[in-house]
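Attaching a single structure in structure tokens format; questions to follow.
Note that this complex is displayed minus one protein chain, with the remaining chains in position.
Then we have chain A:
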Amino acid sequence: MNPNDDAGHGPPGVSRRGVLGGGAAVAVAVPLLATGAEATPVADPASADLVTVKVKVNGKPVSVQVDPRVTLLDTLREGLELTGTKKGCDRGQCGACTVHVDGRRVLSCLTLAATVNEREITTIEGLARGDRLHPMQQAFIERDGLQCGFCTPGQIMSAVGMVHEGHANSDDEIRERMSGNICRCSCYPFIVEAIRDAQKVMR
């Protein structure tokens, strides 16, 4: 696939995503078929009835047509080009894909996109207010709560969800309630410090 074919479809300027993805950019109106999980044996796409899903993503109403097998994670990343949400294990075990649905932290890799009609989705891209970072994002930077950064969007979305749940009152509680987010660089001590800082500001 020639990356140049993409010229004119995406926003101007070359993004890492554009280069890596080649011609993979999918316009929102285009049906999103079962992509993502590479091992997925895709049956004849024509045989699967598409489902129309109207959602608010980071405050913006969007309408997408999805194969009923497609996850919210793949819809965000492949269909809406919101690649901040990461695909780690794709099995509900690592937490990298954590987003908020109607304000609750959930795993987008185990959520079928077809089930979130008329819900509100918040991803890591929706946390900042303009140029002002969310207190949790700021705290992760200040406390150095990351190394490679792959788990970080999931960590931050999970941490914000936990503070809203009212369960970030001690280091032990933070560790217990964040156990669904794995960090293979093992930045856990700094993540706990970052959450402790941020929840004071968030209150």
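In this section, contacts are C-beta pairs under 8 Å (C-beta built on N, C-alpha and C of every residue); 3 or more make two chains touch, one makes a residue touch a chain; residues count from 1.
Just so it is clear, contacts and distances are computed from a predicted model.
J.: Out of "Xanthine dehydrogenase family protein subunit M", "Transcription initiation protein", "Putrescine transport system permease protein" or "Cytochrome c oxidase subunit 1", flag the one the UniProt entry gives for the chain missing from this complex.
T.: For the chain not displayed, UniProt's protein name is "Xanthine dehydrogenase family protein subunit M".
J.: Return the single residue from A:L80, A:L107, A:C151 or A:C183 that touches the missing chain.
T.: Considering the complete complex, A:L107 is the one touching the chain left out.
J.: Among A:G95, A:G126 or A:G145, choose the residue that contacts the chain missing from this document, as touch is defined above.
T.: Within the whole complex, the residue contacting the unshown chain is A:G95.
J.: I need the residue numbers on chain A that touch the omitted chain, in ascending order.
T.: 34, 37, 40-41, 43-44, 47-49, 51, 68-69, 71, 90-92, 95, 98, 104-107, 110-112, 114-115, 117, 158, 161-162, 165, 175-181
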